[in-house]
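What follows is one structure encoded as structure tokens, with my remarks underneath.
The complex appears here without one of its protein chains, the remainder shown in place.
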Amino acid sequence: MAEPRAVTRRGDARLWLAGGWLLLALLAAIFAPWIAPQDPLAQDLMFERLPPFWMQGSEPGFWLGTDSLGRDLLSRLIYGGRVAFIVAFAAASAACIVGSALGLIAGYFGGWPDRIVSRIVDVWMAFPPVLFAILLVAVFGTGLTSVIIAIAIIDWTRFCRVIRAEAMSQARMDYVENARIAGFGRIGIMLREVLPNVAPAIIALLSLEMGIAVIVEAILSFVNLSISTDDPTWGGIIAEGRLSIHQAWWVLVFPLITLFLTVLSFSQFGEGLKNRFDPVMR
Amino acid sequence: MILQRFFIRLFTMAITLLGVSVVVFVIIRVAPGNPIAMMLPPGATDADIERLRALYGLDKSILQQYGIWLSGVLQGDFGTSISLRQDVLGLVLNRLPATLELSIVALLIALAIGGPLAVIGAREQGTGVEAGIDVANGAALSIPDFLWGLALILLFGVLWPIFEISGRVSPRLDLPFATQFYLFESILRLRFDLTKDLISHMFIPALALALPLAAIISQLLKLSLKEVMTLDYVVLARVKGFSETQVILREALKNAALPALTLIGVQFTFLIGGTVIIERLFSYEGLGNMAIDAVINRDLPLIQGIVLVFALLFVTINLIVDMTYALLNPRLRHG
Partner (left out) sequence: MSVPCLEISNLSATLANGVRVLRSVSLTVEPGVVTALVGESGAGKSMIGKAVLGVLPPSVKIVEGHIALEGIDLGDLKSKARRVLVGERAALIPQDPLTALNPSRRIGPQMTDRLVHILGWAGDKADRRVRQLLDEVQIRDPDRVMQSYPHELSGGMRQRVLIAAAFAAKPRLIVADEPTTALDVTVQKQILRLIAELQKEHGTAILFVTHDLGVVAKISQNVSVLYAGKVVEQADTPSLFASPQHAYTRALMAATPRYTDPLASLKPVDETVLAGLASEIAAADRDWVAP
């Protein structure tokens, strides 16, 4: 059969391209002090708003140009990846653990646990998420931990809703019935029989959520409510770029491309993993 | 039966709103910042601060404060903004129309892009055209409105500046409007010069909001159409001699749109949630932009009011979608 193989190959290419970009960006962020050509914080008014390397007036060593304070854009992007990836991993994992646990319980047990969880999710869905995040960071005070907690608080419902629905349909399957007849306890069945079947959905969502966390962090930085130190963040660079858009477009273009690729890669990587590990698809 | 469904939904709506008000009330009172201190000039005495705290009711326990606020809200009194020193309800109602117009224009754009793509994709299923639509949907879905907004600013604000990228209306214009629904009113008053100016400001932010929704509409509706198109009554319509496009529009679309409708309704509330940051990005004077200012200024009454209005908007949309679903579904209508 020619067709399924073609699908797999396309899925694999997607997985490798997305994974490749994420690995590259992650390694650059980890080894930033050795890779970045300049100090990301060093201001030099002599070198303000230098264009990228291929344009007239660029300076060697400032590959992607500089911002309005003369800071090197490439170095700031590389260092900005640190905050982005820390937030992505920490916030998405926290949201995943809380949301999946509640979703699994609600979906598998039904009854009053389901009713309570569903009500809370309803309340959460009635908040505009960005405003909720901004509000939470304002309340907790700016800083890396607040940003991570805020994102976990607003986005656990994404996991909860999907996992609840999955667990619900799994709970009705015959194999769950068989396990009960065989004498397994409810929690044992949930962890042993239901969880592995919803795992591909969790993995895909986790990767997707990392991309979303990167965006929310960028939005928080953009409204100047993120980690509130001088450390560069992608959202902070974008905010500067938005202000000097007519004088130095590159300050907006490069972080934007970085964000596009990263967010797209996270979602495609998740989809790819899901297809690869889905027991039915495999 | 529909009436009964309506009242059940109304009841859960009220509970949801109550939940929202409790959550936001608790959250903002955990805030360490002292909003009163920011309002007073430097050198104010502790007595001054206490007096103001009492004036805004901040000296009472949280439970008492909530009781006072809730009974006020039920009588239409949302309190007074601390930073703007105006009635919260008035402020919110003044900004809400701008946000509603933006959201509705975005929804129309999303329908105008997503609907035809779904029909084309369903008609051309299995071809390169459908694959192309799928790829475009995937990309548009993965990229959130914030990034689309920035990309569109670069595209239509800098590279090819044909649209405005800041504000709601050109400041030099005289506005003869009686309401805040500038766009709708300009059309009703046949002042198309103003309509053009408003659209020129609104188009890019609305498009940024619309793209992810357009992708969702196109994807869901296409899936739903393809499913419906294998059913016997569609085959029968083909045998009758109708063209594939006629078959989709006459027979399949309505039945396919119904299941997609509920999901699209939820996605529309996400779109409205997105206006918060998009308005900020485009300096568009709507509710979301004011909300961010309120958070930054720790304007507790204003934050509460705005969040509650957003929540009310969301649950109302869900109610409308649910009722539309019930009314359009002949099985529910007659069952």
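The first chain written gets the first letter, and so on, giving A and B; residue counts start at 1 in each chain.
Note that contacts are C-beta pairs under 8 Å (C-beta built on N, C-alpha and C of every residue); 3 or more make two chains touch, one makes a residue touch a chain.
This is a predicted model, so every value here is computed, not measured.
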| item | value |
| --- | --- |
| Option touching the unshown chain, where B:T195, B:N255 or B:T324 are the choices | B:N255 |
| Residue, one of B:S243, B:S283 or B:T316, that touches the chain absent here | B:S243 |
| Contacting the left-out chain in the complete assembly, out of B:G76, B:G126 or B:P171 | B:G126 |
| Those residues of chain B which, in the complete complex, touch the missing chain | 125-126, 231-233, 235-243, 246, 250-251, 254-255, 258, 328-331, 334 |
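Here is the rule we use: only the chains that are shown with their structure count from here on.
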| item | value |
| --- | --- |
| Separation of chain A from chain B, taking each centre as the mean of its C-alpha atoms, in whole Å | 23 |
| Contact footprint of chain B on chain A as seen in their complex | 119-120, 122-123, 125-131, 134-136, 138-139, 141, 211-212, 215, 218-219, 222-223, 225, 238, 242, 245-246, 249, 252-253, 256, 259-260, 263-264, 267-268 |
| Touching residues (chain side chain B, partner chain A) in the complex | 12, 15-17, 19-20, 23-24, 27-28, 30-33, 138-139, 141-144, 146-147, 150-151, 153-154, 157-158, 266, 269-270, 272-277, 280-281, 288, 291-292, 295-296, 298, 303, 306-307, 310-311, 314-315 |
